[in-house]
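Everything on this sheet refers to the single structure shown next.
The complex is shown incomplete by one protein chain, all other protein chains being positioned as in the whole.
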């Protein structure tokens, strides 16, 4: 088992079997050292600030990261190929008055740093959107750094 | 004529004369093998789910891709310089209840794969926004892979 998966286990977390992309796209695509993960929505649905709480949104962000890691594992075979995290964009489904999108995204950022250490620290953007696929609460779009095989 | 334009013709599609960017920005910018295309909105306007249907949104996504390809052709001279598609982000103007943004974006993804084959398969993110420039229905933001001249 990879070092990253060992850390997940130590945190009481695990990766589920990923759902394959439905459509003409990939779970992730690599160019050079950059791995672009397809945007993934949370299983948790509802608007943050009305349907679900800030804490529930933060947990949704963390769980969405696990969904993305499961897809990447399937795509590249071993999460230890990830050597850093470059950029995280979080689209948070927000009620008109909800303005704490960064606090929601912390759910993903904190886990990335717990897993990847200093190299897991990243640039990020947390923004608020009116609607997300399937009515999800959170959508994450991440660029990782991977070992360059070329 | 380029191989890609021949494929477009075979599909009954064609590139229009692109409108130049209005403002201090470019239609696209290249760094190394990455070509970042400026976000482009559909000529089709209206909210998906109320003003226009899912099928119309999907067609708008496909047509917006043609607008982007026309700009890139103007910028780099030959669409055969494109060797792959890395990431597609689709901002879909969505009614409060519309949650099928991925189905709309399929209109662009399907054409990318029809044109570029396996190399056209890409990571992507489909999200829902409240409003778009000029009241458009769809906005696409694409990173392509191009031949590296350096």
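Chains here go by letter, A and B, matching the order in which they are written, and residues are numbered from 1 within each.
Going forward, contacts are C-beta pairs under 8 Å (C-beta built on N, C-alpha and C of every residue); 3 or more make two chains touch, one makes a residue touch a chain.
Since we're looking at a predicted model, the values are computed, not measured.
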Of A:19, A:121 or A:147, the residue in touch with the unshown chain: A:121
Residue among B:81, B:125 or B:139 that touches the chain left out of view: B:139
Those residues of chain A which, in the complete complex, touch the missing chain: 32-34, 84, 86-89, 94-102, 105-106, 109-110, 112-113, 121-130, 143, 145
Touch list for chain B against the chain that is not drawn: 22-29, 31-32, 36-39, 89, 91, 129-135, 139, 141
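Convention: only the chains that are shown with their structure count from here on.
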Length of the line joining the C-alpha centres of chain A and chain B, rounded to whole Å: 24
